[in-house]
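Heads up, one of the protein chains got dropped from this complex, but the rest are sitting where they should.
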Amino acid sequence: MHEWALADAVITTAKKVAKEENLIKVTEIVVKIGELQTISREIFETALQQVLKDAPDLFNEVTCKLEIEPAGFKCMNCGHEWLFSDVKKNLDDDETESIHFIPETAHVFLKCPTCKSPDFEIVKGRGIWVDSIEGEK
Amino acid sequence: MHEWALADAVITTAKKVAKEENLIKVTEIVVKIGELQTISREIFETALQQVLKDAPDLFNEVTCKLEIEPAGFKCMNCGHEWLFSDVKKNLDDDETESIHFIPETAHVFLKCPTCKSPDFEIVKGRGIWVDSIEGEK
Amino acid sequence: MDPRINVVEKRLEKIGKVIAIAGGKGGIGKSTVASLLALVLADSNQKVGLLDLDFTGASTHTILGLEDFHFPDEDEGIIPPKLHGISYITITNFTQDHATPLRGQDITNAILELLAITRWDELDYLIIDMPPGINDTTLDIIRLIKKIEFCIVTTPSKITTKVVKKSVELLQELNVSILGVIENMTYPTIHYAKEAFPKSYLGTIPFDETYENAIGDKEKLLETSIANTLRNFTVICDKMC
Partner (left out) sequence: MDPRINVVEKRLEKIGKVIAIAGGKGGIGKSTVASLLALVLADSNQKVGLLDLDFTGASTHTILGLEDFHFPDEDEGIIPPKLHGISYITITNFTQDHATPLRGQDITNAILELLAITRWDELDYLIIDMPPGINDTTLDIIRLIKKIEFCIVTTPSKITTKVVKKSVELLQELNVSILGVIENMTYPTIHYAKEAFPKSYLGTIPFDETYENAIGDKEKLLETSIANTLRNFTVICDKMC
């Protein structure tokens, strides 16, 4: 499970923010999970709990809120916009797994449904993103 | 004066929008002039009027509003943000002229004031931008 | 709205053929082929333009011997300065040949700016020297110049062949027109291109030991076997000869 490394990045980020803002306690971390990376909420929850086991005391009462963000694309060539949910059924297991590790490989395995170009922007829902960190001073 | 070519791009864009939206008359075009490109309001106004001389009738009553947008940068290396107005006095005439033609040459002639990196983002005020086009159907 | 995009086609409308010299790999001779092709065409009284889009690795000015960097004249846009009869645009005229560290988005913007403001006027050929890789430049050229045609360069090397094959497959998938594949710097014994690109193989350009010494000198360049071979590629230059 490689999700641990990303969960570790989230907690490392929270530690950094806590230090910069002189928090004595981190109460809430809101994490967006981009749909494109197909990370399951349960697996990421477990990974976060594992990382939190070794985290300092200021994380003792933290709640992690996970929100799945739908992934969307916009074609740079023809302007067409579409959703990952409309096309993900066309990917085989290996392709989905590649995108799970490195979301940018979407440009290898997906094309614009209208003009077939691989030159699209991942507008939203790419991967793991820290939306907010709250705490007490 | 190379501004004519950019003014021509603005009017060509207005023509395209008018066609797409079935306008019988274009009444207002708002153009942002990014400070970085040091295009003078007067020169660009003149260029627009020249281009409009040959424009079709639906531009007969158009008003072009020009707004100068201050240019700002953000360093990708250290996060520092600064304004073009703070640093432009350090550029010589040739450097200003290069940026006038191709604003990206700013990465050759300007550095982050804090960390000296040329790896900064032009956050706003780059060049000519059409803000809005209004008309009657 | 970015107004520049809407004027690109108009700026190129009086040009016969727009040819990108590409290959996806670096150091295979793209700039050499682009520069010498432009020289050979100009020498045959064709109206030819050369646009160097390899901003960080700009080389055509070295090959053609441009030594003084100055801004182009302005007249309703910029007028490409002439060098050896070629209408020539290189970013080095704006950067005075300083290092040019640009991210992809900056490259896109600089390409759009050049395409929007340059008045090529009437040309038989516009040759575009491409950077290595399949990157912002490649994607932008395909997106912005609908009549673009690619001339692919490769070399007799396993490494090059694999990389170039992938670029060619991508261009084919995208239905981009490929004029042909040229194998450059061939030695008498090793060849891969004929087999790797059976449908689009055009021919070979030999490794020419005199080239290094000819760099920067128009007359010597026109005498290299590279220039002489390019004169014969009528598939690329169909109006020539």
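Order of writing sets the chain letters: A, B and C. Residues in each chain are counted from 1.
The definition used in the following text is that a contact is a pair of C-beta atoms (placed from the backbone, for glycine too) under 8 Å apart; a residue touches a chain by one contact, two chains touch by 3 or more.
None of the values given here were measured: they were computed from a predicted structure.
Just name the one of C:133, C:180 or C:203 that touches the chain not displayed here.
Among C:133, C:180 or C:203, only C:133 touches the chain that is not shown.
For review purposes, identify every residue of subunit B that touches the missing chain, sorted by number.
76-77, 116-119
Given the full complex, what residues of subunit A touch the hidden partner chain?
1-2, 4-6, 8-10, 12-13, 16-17, 76, 94, 97-98, 101-105, 107-109, 118-119, 122, 126-131, 133
Touching residues of subunit C against the unshown chain: what are they?
Per the touch rule, subunit C residues meeting the hidden chain are 24-28, 31-32, 56-59, 62-63, 97-105, 107, 131-136, 138-139, 155-160, 162-163, 166-167, 169-170, 190, 212, 215-216.
We adopt the following convention: only the chains that are shown with their structure count from here on.
Taking chains as nodes and touches as edges, what kind of graph is this: line, ring, star, complete or other?
line
What is the chain whose Cα centre is as far as it gets from that of subunit B?
The chain farthest from subunit B, judged by C-alpha centres, is A.
In whole angstrom, what separates the CA-based centres of subunit A and subunit C?
Centres of subunit A and subunit C (C-alpha means) sit 40 Å apart.
Per the centroid of Cα atoms for each chain, what is the distance between subunit B and subunit C, given in Å?
Comparing mean C-alpha positions, subunit C is 29 Å from subunit B.
What parts of subunit A, by residue number, touch at least two of the other chains?
none
Please output the residue numbers of subunit C that touch at least 2 other chains, ranges allowed.
There are none in subunit C.
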